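As you look at this complex, bear in mind that one protein chain is not there, while each of the others sits in place.
Labels run A and B following the written order; every chain starts at residue 1.
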Amino acid sequence: MRGKVIKYGDNVSTDAIIAGKYTKTLKVQDLADHAMEDLDPDFHEKVKTRRIIAAGTYFGCGSSREQAPTALKAAGIECILAKEFARIFYRNAINVGLCVAQCDTSRIGEEDEIEFSPGDRCVKNHTTKEEIPVAKMPEIMVDILAAGGVVPYYRSRQE
Amino acid sequence: MAGGKTVAEKILSAHSGNDVYAGDICFCEIDRMMAHDANGPMAVQAFRNMGGKKVCDPRKIFFIMDHACPAPYERAANLQKMLRDFAAEQGIAFYEAGEGVCHQLMIERGHAHAGELILGTDSHTCTYGAVGAFATGVGATDMGASMLTGRNWFKVPETIKVVLKGALMPGCSAKDIILTVIGRIGAAGANYKSVEFYGEYLDRCPLADRMTIANMVVEMGGKCGFLCFSGMEPKADPDAVYAAEWEINLEEVVPCVAKPHMVDNYAPVTEVEGTKIDVAFLGSCTNGRIEDLRIAARMLKGRHVAPGVRLIVTPASREVMLLAMREGIAEELMQAGAIFFTQGCGVCVGTHGGVPADGEVALSTANRNFKGRMGNSKAFIYLASPETVAASVLTGVITDPRQLGGVNERESNQIR
Partner (left out) sequence: MGMGKTFAEKILSRKAGREVRAGDIVVVSPDYCISHENSASICTTFSSLTDRVWDPSKIVITLDHTVPAPAPEYANGHAVIRRFAKEQGLCHFYDLNCHGGICHQIICQEGYSAPGRLIVGADSHTCTAGALGAFATGIGRSEMASVWACGEIWLKVPETIRVYVTGRLKPGVCAKDFILYLAGLLGAGGAGYKCLEFDGPGIGRMTVADRMTLCNMGIEMDAKAAVCRPDEKTEKYLQEAGASDYTAIWADEDAVYKRTLEIDLADIVPAVAKPSRVDNYAPAREVQGEEIDQAFIGACTNGRIEDLRAAAAVLAGRQVAVRTIIMPASCKVLEQALAEGLIQTFVAAGCTVMPPGCGPCVGASGGVLGDGECCISTSNRNFVGRMGSRRSRVYLASPITVAASALEGEISCWESEEQNGTEDF
């Protein structure tokens, strides 16, 4: 996938991604509507033209709420790059089929043009003409992502 | 590679039927699963999306209503109804609103044991490390898959060893220990890792205090934690390999807080003394047990919460509430001006029951102080021990509990 970047800092918590009060729903659109509400009021405007988040360390820290990656995906985010992810968020993102990659994001700027797909060894920054190495992802995660999440992955294994 | 194993390596080896070590990926049989009303509905949805008809074994699964209880709005009510109906259809144990916080119930009702592998749809599932279980939080889809197959895959975590040396000083408690540890290791310092705690203190302190410490392992990113008191099984091998080792001298632990808006934003309470507070919260899976309420009651008895301060208390479970009434603690706290809210998580997660107003300062015994955590992103949350909260509600500003002397000493501190 290829697209432009929305840039965030360190420690973006699950409470910032989707506040607890909005999590009591099964409608993904409801989640999408409130994604990043407190952190970035312009998020919905930005996501119209930019589909990749580049963040600092410890993205998704806090709760195990799967609503967090679900909200971002439903809002239109296709990929999240971060220096480090909180464990549960990382696993949840893969389970819902949202591409995540751990890499040094410090040289990725707001609105940079980025190219990356699951399994790639590096992120291409077309704006700065740089290639940034990506931490290796266990095979099972690549398979789950390729299937579009753990539900389709599981279904395909049943067949 | 074949050598000594950490506790995490031992439990995952036992559950996968292979000798596994940090970094390995393994498939494991799961002993228990817990889902609550906030994330359980999505798990049920995932279960159905995977074609699930019958859960692997209903005796292994527990549904606990605690996040939005009693339901503060229709959507929450409808989702709880969905879980109630699913539990009835599948024969899953169902704990209604008001029974208590899921982690408290899992231990109190004997659903978590040493050596078990337990998943929960809540990050603080790691609390069961207090009794020696490998317990970790998962998302709803992982829970759905686990309910269906009874299995899941795990990456074996590396382990950090934390040795607690000596004994705590008066006015300090387990909460101060874990806030200090997190302050040193950092909020992401144990990301993906298991944390093993050692020290004589763990043999002296009650289960409640071990739970407080285990509960906050996830606040440094930990996948699971083990409070390795002398009787706990399995034990790590003497030649187990650790990613890092830390030593904390308990005599140097002081009453402390995590300042807004990160849990590792450590400060000794003396540094923030005098900060005005608007709302105080005593409760949650971190500090809502009878031992915590007893300390607060002892400090507040016969006194009154300062003007302008609201004190909200939520016992961690129905059992804790009953004990608090039997011991006269509930009465003492209410007479001191405390509001008792239904046993559950509402206040800590900001679902209801005590959301602060814009610009207000909350002093809380819970485990998280992210922006917006208690339901308002314009509020400021300080985390502290029950001792510090009790001392502060009396003055209306953050106060060092050591100033009250005597009344604030826990039994576990007394043998030094």
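As a working rule, a contact is a pair of C-beta atoms (placed from the backbone, for glycine too) under 8 Å apart; a residue touches a chain by one contact, two chains touch by 3 or more.
Note that the structure is a prediction, hence the values are computed from the model and not measured.
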Displayed partners of the chain not shown (whole complex): B
Residue of B:Ile160, B:Ala240 or B:Val347 touching the missing chain in the full complex: B:Val347
Omitted-chain contact residue, chosen from B:Asn376, B:Ser392 or B:Asn408: B:Asn376
Listed residues B:Met232, B:Val263 or B:Val309, member touching the removed chain: B:Val309
Missing-chain contacts mapped onto subunit B: 69-74, 76-78, 80-81, 96-98, 304-305, 307-312, 318, 321-322, 325-326, 330-331, 334-335, 337-343, 346-347, 351-358, 360, 375-376, 378-379
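Definition applied: only the chains that are shown with their structure count from here on.
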Subunit A residues within the subunit B interface of the complex: 11, 13, 15-16, 19-21, 23-26, 38-39, 57-58, 61-67, 69-70, 84, 86-88, 91-92, 95-96, 138, 140, 149-151, 154-155, 158
List of subunit B residues in touch with subunit A within their complex: 25, 37-39, 41-42, 45-46, 49-51, 67-68, 73, 75-76, 79, 120-123, 125, 137-142, 144-145, 148, 153, 155, 187-188, 191-192, 218, 221, 223, 262, 349-351, 368, 370-373, 375, 377
